[in-house]
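First the structure, which I've put down as structure tokens, then a few questions once you've had a look.
Shown here: the complex without one of its protein chains, the others still in place.
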Amino acid sequence: MNEDIHSISLLIVMVWPLLLAIPAVRSRLPWPGHLAIMPAAVRVILPGDSSFELSWLFFGTEFAIDGEVRWILAMTVAVWLLAATAAKSSKSDPTYDRTTTFFLLTLAGNVGVVLATDLVGFFSFSTLMGYSFYGLMIHGGNAEVQRAGRLYLIFLIVADLVLFEALLLAASTTEDLRYKVVRQAMVGTSSTQFYLWMALVGFVFKAGIWPAQLWLSSAFKSVPFSRALLLGGVPVSMGLLGMVRWLPFGEHAFYVFGMVIQMIGVASILYGALRFFTNATMKMLPAWSIITVTGFFMATLGTGLVYPALWSQYEYLTHPFIASLGIFLAALTFTIGRLQDTRPHPAFASRKVEDLSLWVGKWIGAIRRSSKDRLFGLQSLWRGSWLKVKEQPQRILDWGKPAVLVGGWSAAITMFVLLGLMLAWLAR
Amino acid sequence: MGTVITKIPWGVLLILLPLMGGMACFLWPRIAKILGLVLTFVGVLSVVGLGWQIMSNGVYHHAVGGWGAPLGINLYADGLSLLMLAITALVGFGISVYSSGYFERQHSTRFWPLWLLVLAALNALFLSNDIFNLYVTLEVMGLAAVALAALTGSRDALSGAMRYLLANLLGSLSYLFGVALLYHGFGSVDITTLAVQVKGSPTTWAALGLIGAGLVLKTALFPLHFWLPPAHASAPAPVSALLSALVVKASFYILLRLWLEIFGPLGGDVDTLFGVLGAVAVLWGSLQALRQTRLKLLVAYSTVAQIGYLFLAFPLAMSAGVMAWNAAVYLALSHALAKAAMFLATGNMLRFGGHDRIADLDRVVQRLPLTATAFALAGVSIMGLPPSGGFIGKWLLLEVALAQGQWGLVVIIVLGGLLAAGYVFKVLGQAFTQAAVMHESRAVPASMEWAALLLAFGAILLGFLATPVLSLVGIGSPFGAHEVMP
Amino acid sequence: MSTVFLYALVGVVLFSLGLYALIVHAHLLRKILAINVMGSGVFLVLVALAKRTGEDTPDPVPHAMVITGIVVAVSATALALTLMLKLTAETGNAELPEDSRE
Partner (left out) sequence: MLQWALDALLGLGLLWLAWCALMSPNLLKAIVLFVAFGLLMALAWVRLDAPDIALAEAAIGAGLTGALLLAALARLRFAYADEETVGSPAQEEAKVRFPQWLPAVPLLLVVAGLGYVVLSLPPYATGLSTEVTANLESSGVSNPVTAVLLNFRGYDTLLELVVLLVALLGVWSLDGLALGRETAPGPVLDTLSRFLTPVFILVAAYLLWVGAHAPGGAFQAGSVLGAAGVLLLLAGWRFRAGLTELPLRLVLVAGPGAFVIVALVTMLMEGQLLEYSPEQASILILFLETTATFSIGATLAALFFGGRPQDDKEHT
């Protein structure tokens, strides 16, 4: 009985935001954002682990909450409550309805990602989350926001395609796609390396980790803080979570792979710190701190992959770490946003750490100046040859137009005859 | 209650009701719209009834005239036919709702009778178990589709329809020749009888060549796709949706059915050829779609690419029959929903802005939010992103390809998805921005927006229903009969 | 007996002749003629081979099929001719425009 209640409560946690996302359902409800996260909040507080299975969804999938997941879910609840509070739009706002829909869809996707227990569930909900977040991000935004949104979208699509490949590799190796099974199954097969790299690239893109931080920083720069505070809790934390879930930690030592991740981590820390000190406006502070912190995380992950024993020892820390990262960033963004709103002082907004930036700026300026002329010449040369190369595929593609294809119809029907002959010949 | 439902001959009603409806619409044009809407809705109910019947009694048989094969004609419906009928009914209802707002009075009186007759022909086709009867249904469908494609009477529409008609007639004659050879070689036109009788002989090979080429031409597989983009792009929006979503699938269904029952075991290397052509179609169609500057042509070329995916199942089915065919069916179903939604959404944008130049789409997202959502959701399914029907189809296909180590196909499938993402976002990107030239806008009825949106939702919803749909298609094991183990 | 195959062969050649004309001719009226000749070829094969019963009466099923086919052919011809006339009125030329895409 108790089991059932727990399962049902988990189902409500996931379905409730989706239901509210339908405008007709929530039209009479006040505070839909807060309301939508309530079941999740209650579930975080309720003790006990539980799970429920949906055999008809996809190829049968399961959602569950346990000690680790509880951390992440708690973070999600906190971040979304903050975001719902920060979102100031009211029903009189003409874009209110659509914004709220995107908001709730992203929320639903986020909760699904947290609760999923297998790769397919994780992937599907993270897709829902990612694309709805895109909608939420750009909605009603200016040209700069639109550009940031497009950047995010490009990274998102590439990441999804790559992760999809990884998912397929996993699926072709094992029938059962639950994390634990996949971790064991993906070690020592012919496609292990493929899988690792795909998953790594996918999540690096999704989480905006260096060197794919481009979309993250431009999003922080342009998106209003009430939505930017979700960046840490939604795409970044879920990307890190994905890495923890998908990569085979603690099973086997991957030296090269682990080293690469460590290096990414170190580079990320350096990059984040440098930007933090050279060029930081208040608004961009969360962006650079996020890159630094994820760098630490990556360095840890790399170490875990090189020394599996170490990982097993400290594994229990990863989920609290991700959770605190999400909450910390959301709170930071929220606070800065509020400060900026209440004290719109120009100097405050563009405060820079002057001395360091001068020092680095001089060096960069010198390098630029010295290489500029040479680069320009190279560039024009390259442009010219590229244009020539570009014409070739154009010609091939034009071949399909009947005007170029000699006699259009005639050739097409001749091909029809040839196809018939070939079919009969091959059937022999 | 249950027994009443299982006793009503739903399959026959699916054919006769739209047939009578078409004639009634012709006789009394005034009530055409109401009649069309009611009858397509009854069609949905009838498919539900048929589904109930099939689930409780197994496959559906109906010996027309009481003679039975081989003398008479048998109607037959298993899981595969049922799903095709269901998707026809759903998309058909969507198209009807859309059309009730779309057509002006003059075109309305012409559209409805032809549309209902196409629907009758489609249902008859999916229910038929007789290759000559299939020829007649193909002709009813083909001629009515051509007439619908030419409905606007513009220069493009007329030349597109003319190409379409000639291609259709050529395909039909080639198919009929194949039927003649099969009949004279094996003494029957009943598919089930032929499945037992047919042996590998020159007759069979020639029949495969003729029937295969004819149906491939009608299905518009590369390189015989030349007629599709002009015809689909110049027709009125609901007709484009009908042609791309359903009519093309009908000839593919026949090819699939005949391959499964008759030619598959004797087909030799034909499946490889189909696979290669399918792969080229995926790439070629996507690339051409990317290059288009007009929205309707872009969507039409996307159909060329998506048809390619269906044919990728042929080489894979050699050793993983059921899985590969499931993938093809899933792709066909989700493409039907998504492409119908896409064409309908395109029709909305065209009506709204008076043009379909992609570069000049003027803030469609803000001004037609439902339509933009419909296009985006349909795009998600076409790209094969989760959670959507297209995702499940591609997923199944990729899984089979990976299991067999067909890396080439894997690359094609993923690349096709990437290119699809390219052309869908090419449209959506422009939909957000303000165009350089402002256009006079014209109101779009709510029914047209909702029809597109609900069909797109259907395509997404299909992504959640993999298990029930795949268990439905297994009824009567259409793919199980000739499974060849490696 | 062999007249059966004689006529069937004539049917095959007619089908191919029609196909050839369909390929090489640009004028739509000729394409329609070509399709009709192809149809006659198929019908001839169907009916000629029906005479192989070894009795006086041939197999009636292909005969019925051919009657159906003839009616279908005349329907298609009528539709094609109307389309051709409309197209000619629009373009001033009874041929398919080489590139109708733009």
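A few notes on this one:
Letters A, B and C name the chains as they come in the text, with residue numbers starting at 1 for each one.
Quick note on the criterion: a residue touches a chain if its C-beta (ideal position, glycine included) is under 8 Å from a C-beta of that chain, and two chains touch if they have at least 3 such contacts.
The structure presented is a predicted model; accordingly, all values stated were derived computationally and were not measured.
Displayed chains that the missing chain touches over the full complex: A, B, C (touch as defined at the top). For the chain left out of this panel, the touching residue among B:A77, B:V140, B:V216 or B:V473 is B:V140. Touching the chain that is not shown, out of B:H62, B:H335 or B:K426: B:H62 (per the contact rule at the top). Interface with the hidden chain, as seen from chain B, comprises residues 9, 12, 16, 19-20, 23, 26-28, 62-67, 70-73, 75, 105-106, 110, 113-114, 117, 120-121, 124, 132-133, 136-137, 139-140, 143-144, 146-147, 150-151, 153, 177, 181, 183-185, 187-188, 201-203, 205-206, 209. Hidden from this view is one chain, which touches chain C at 1-10, 12-21, 23-27, 29-30, 32-34, 36-37, 40, 43-45, 47-68, 70-79, 81-86, 88-89, 92-95, 98. Mapped onto chain A, contacts with the missing chain fall at residues 406-407, 410-411, 413-414, 417-418, 420-421, 424.
Following the convention adopted for this analysis, only the chains that are shown with their structure count from here on.
Ranked by the number of C-beta pairs in contact, the top chain pair here is A-B. In this assembly, the C-alpha centroid of chain B lies 27 Å from the C-alpha centroid of chain C. Spacing of chain A relative to chain B, judged by their CA centroids, is 35 angstrom. Work out the mean CA point of chain A and of chain C, and you get 60 Å between them.
Touching two or more other chains at once are residues 22, 96, 101 of chain C.
Residue positions 163, 166, 170 of chain B each touch two or more of the other chains.
Residue ranges of chain B in contact with chain C, taken from their complex: 132, 136, 139, 143, 146-147, 150, 153-156, 158-163, 165-166, 169-170, 173, 176-177, 180-181, 183-184, 229-230, 233-234, 297. Against chain C, in their complex, chain A makes its touches with residues 401-403, 408-410, 413-414, 417. Across the complex, chain C meets chain A through its residues 19, 22-24, 26, 96, 98-99, 101.
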